[in-house]
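All protein chains but one are shown at their positions in the complex.
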Amino acid sequence: MIIAKVKPLEEIKDMVKDYPKVLNVGCAGCTAVCLAGGQKEVDTLNTQLNSSFKADKVSFQVDGFTVERQCEMQFLAELDKIAGQYNAFLSMGCGAGVQFLAERFPRIPVFPAVNTSFVGVNKDIGWYEERCSSCGDCVLGITGGICPVTMCAKGLFNGPCGGPEDGHCEVDKDIPCAWVNIYERLKEQGRLENILKIFPARDWQNQIQGKIILEPYKKRYIK
Amino acid sequence: MTTPEVKSIDKEKIKDILNDKKGKMKLSLFVCAHCGLCAESCPLYRAHDRNPEYMPSYKVINSLGKLYKKIKKLDRNFLEEIKELIWKNCVLCGRCYCPLGIDIPSMIALARGVCRSQGISGVYPHSLGAPEEDFPEALSHIGVSEKE
Partner (left out) sequence: MKSGSNLEKILSQGKFAVTGELGPPQGSDINIIKEKSKHLRGMVDAVNITDNQTAVIRMSSWAAAIVAIQEGLEPNYQMVCRDRNRLAMQSDILGAYALGIRDMLCLSGDHQIFGNHPYAKKVFDIDSMQLISMVKKMRDEGKFLNGDDIVEPPKMFIGAAANPFGDPYDFRVFRLAKKIEAGADFIQTQCIYNMDIFRNWVKQANDMGLTEKVYILAGVTPMKGVGMARYMQKNVPGLDVPDWLIKRLRGVEKKKQASEGIKICCEQIEEFKEMKGIAGVHIMAIEWEQRVPEIAEQAKLLPRPKV
């Protein structure tokens, strides 16, 4: 799922310091799962902001409201009745949610309180790792389930480069070399021929903003 | 052994939330024909061997339905009871289909909203089976200064 990390307090304060009454909108979806922007995080951040601005003697008040998901207008609709009371919104949803929020309330400045970081997995509570770059052209079947775009620091398709040592990437000793892993995985499955062939140059997808309308639903939206 | 202090709930706030959508919700609860078609479209129902506790209609009737029925006698325990139904048994994927046009996701969402207003929220991550860790520094990563 989407993993995000809350921004440092100073950065958030700097964004909202000129708005005396702010609503911090949380998200019970991805950012709640990765402990970045769910209700508890909203409450905690609000406590910090209120007390910090009070100590600075700046007139400021932030309330919280957590919606199911910020990436669906149906759930953002819950804010319609109370939006008018606020000068600005903080959003603890991912970048997509922030934009939907801004789209729904175009006259209210919206500020992101988290940095949307990557599409990844929950290794364990509080520990998240990137796995997918949303490249739009998945080759995981060929590379034994290890993504060369995301897990190789150089995104090589005919790796490894000359850098790996003791199975780790030249960039960081704690990062395994994706191609060493791909090699071992395919070797174990008896599918090494996959990487003995040359992967030709890719036609990179997602170079413009993506949009998918599923075929069976096209007639609903396209006249 | 001291009994833990149970925080009381704000019944007025809950009433406000429920009354706000009373018309639509009560009608929806009323017209449900118990046809079970919503169950067929629920991925969780199908994944749990068609356990009736995963039927969308069941979930809604036993959460939101009961909230409207018990509105005068609500307490925190009840909210904790329906927590599983509306969070563990439902992921709000929105696939539930109702031939009568009942907006089931919005009903689950409303029930969740009521719980949240009292500080009760879903447990993440479900898949690990373990409850959210509750230790003093659990939220210490929020509102941190850059220098730390």
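Per-chain residue numbering starts at 1, and chain names A and B are given in the order in which the chains are listed.
Methods note: a residue touches a chain if its C-beta (ideal position, glycine included) is under 8 Å from a C-beta of that chain, and two chains touch if they have at least 3 such contacts.
Note that this is a predicted model, so its numbers are computed, not measured.
Which chains here would be touched by the one that got left out?
Its contacts among the visible chains are A.
For the full complex, which residue in A:P106, A:G141 or A:G162 touches the chain that was left out?
Reading the full complex, the residue touching the unseen chain is A:G162.
Just checking the interface: what residues of chain A touch the absent partner chain?
Here the touching residues of chain A are 153-167, 170-171, 177, 179-180, 183-184, 196, 198-202, 204.
Heads up, the rule we're going with is that only the chains that are shown with their structure count from here on.
Based only on mean CA positions, could you tell me how far chain A sits from chain B in angstrom?
Centre separation, chain A to chain B: 25 Å.
Tell me, which parts of chain A touch chain B in their complex?
6, 8-12, 28, 32-33, 35, 38-41, 44-45, 47-49, 52, 66, 68-69, 74-75, 78, 122, 124-126
Quick one: in the complex, what on chain B touches chain A?
Those in contact with chain A are residues 92, 105-106, 109, 112-113, 116, 119, 121-122, 124-125, 127-128, 130, 132-133, 139, 141-146.
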